[in-house]
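Every protein chain but one is kept in place in this view of the complex.
Which chain is which? They are A and B, in the order written, and residues in each are numbered from 1.
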Amino acid sequence: MAEILIVVAALFSAAAFVMALLRFIKGPSPADRVVAFDVLTIVAISAIIFTALAANRGIYLDVALVYALLSFLGVIVIARFLEKGF
Amino acid sequence: MSELLDIIGALLLLAGSIFLFLGSLGLLRMPDVFNRIQAGTKATTLGTLLVLIGTAFIHPDWGFKLLLIGVFLLFTNPLSSQVLANAAHRSHVTKSKLTTLDQLAEDREENS
Partner (left out) sequence: MNAILLVITILLGIAMIIAALMAIHRERSLPIAILSAGLVSLLASVQFLVLAAPDVAMTEAAIGSGLTTFLFFFVLGKVRRRKHD
């Protein structure tokens, strides 16, 4: 029961990944692509958590911790670059 | 007892990933950069937090790391979305016809 629910949840987040990737490909302006990159990083954090659940190893969560710290820095630098104009 | 906790955690994981799905759907369907920021950042933050809580139900011994990830996410995610929206507003991104209210531009005109 619980395993089937977890597999369905992983499929939903894979669909979320694909749709954010589509927005990254289509995105007319660079700001759209930066938003899509941010969403892809957040979805990747939950994908890493699903991988940790599937492999049953807690050490995988450290990678998610690194992403939760670093996505913020990257987006702030990119936003400072955007303000001056592409 | 452990079975019940597993099922509660799996249901929370399912709810969180449905929120992630809806956030990405909004990112794909919304007409404008600001609408996309709203859909893409709020819904996915809630979805990831629900995924973290569900994982803490399934594996209680990973609780500290999950709590740390959640705290960092709550600190950094709204901040980055606000900075991004401010930068997009300053670099004059084209708005769609449906976006009619722009109080930040009105405030800047009044102050200047």
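In this section, contacts are C-beta pairs under 8 Å (C-beta built on N, C-alpha and C of every residue); 3 or more make two chains touch, one makes a residue touch a chain.
Keep in mind the model is a prediction, meaning the values are calculated, not measured.
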item: Chains still shown that are in contact with the chain withheld from the display; value: A
item: Residues of subunit A (touch criterion as defined above) contacting the omitted chain; value: 17, 21, 24-25, 30, 33-34, 37, 40-41, 44, 47-48, 51, 55, 57, 59-60, 62-63, 66-67, 70, 73-74, 77-78, 80-81, 84, 86
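We adopt the following convention: only the chains that are shown with their structure count from here on.
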item: Separation of subunit A from subunit B, taking each centre as the mean of its C-alpha atoms, in whole Å; value: 11
item: For the subunit A and subunit B complex, residues of the former touching the latter; value: 1-3, 5-6, 8-10, 12-13, 15-17, 19-20, 22-23, 29, 31-32, 34-36, 38-39, 42-43, 45-46, 49-50, 52-53, 58, 61-62, 64-65, 68-69, 71-72, 75-76, 78-80, 82-83, 85-86
item: Subunit B residues within the subunit A interface of the complex; value: 3, 6-7, 9-11, 13-14, 16-18, 20-21, 23-25, 27-28, 33, 36-37, 40-41, 44-45, 47-48, 51-52, 55, 58-59, 61-62, 65-66, 68-69, 72-73, 75-77, 79-81, 83-84, 86-88, 90-91, 93-94
